[in-house]
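Showing chain A:
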Amino acid sequence: MTWTDVLDEKALAEGMLQVVYPLGVNVVLARVDGAVHAVAGACVHLGCPLFNGTLVGHTLTCPCHDWRFDLRTGRFLDAPELGLQVYGTRAEQGRLFVSLDSTGGTP
Partner candidate 1 sequence: MKKPIHIYGLSTCPWCRKTKALFTKSGAPFDYVDYDLADEPTQAKIMAELDAAGANGFPFVKVGADIVIGYQPERFAQLLA
Partner candidate 2 sequence: MSAPPASSRKEVLRAFYAKVVEPLGFTFTPDTELVEFLLEQEVVLEGKHGVPFCPCQPLRGDREKDMKIVCPCIPFHRAHFDEMKRCWCGLFVHPGVTDPDSLPQLPPPVTTP
């Protein structure tokens, strides 16, 4: 796995959405119950920026047309065939890293 340093770990507060661009790729980070999740930052519906969305529990809702996704799996809640790419995350020495390699958690 190739890891890209994206953010100061302290900059990602609980329940907050943060856009990062590892190697130029649009990724949304979120911390829920302490765990950091990373998913593709553009909605699969019409490409809207998900970092402007809302987060309730693990449910990320797109700001444009309210498509809802599970942050953990990327899955679109109203049709399991659709979803967001999920990326690996890890924390090391106060920094957050994202891996753009496939995690297998993608629908």
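Here, a contact is a pair of C-beta atoms (placed from the backbone, for glycine too) under 8 Å apart; a residue touches a chain by one contact, two chains touch by 3 or more; residues count from 1.
The candidates came about this way: all candidates are chains of the complex that A comes from, given by their letters.
Not measured: the values here are computed from a predicted model.
Among the candidates 1 or 2, the one in contact with chain A in this complex is 2. If you check the complex, the residues on chain A that touch candidate 2 are 44-47, 64-66, 76, 78-79, 81-82.
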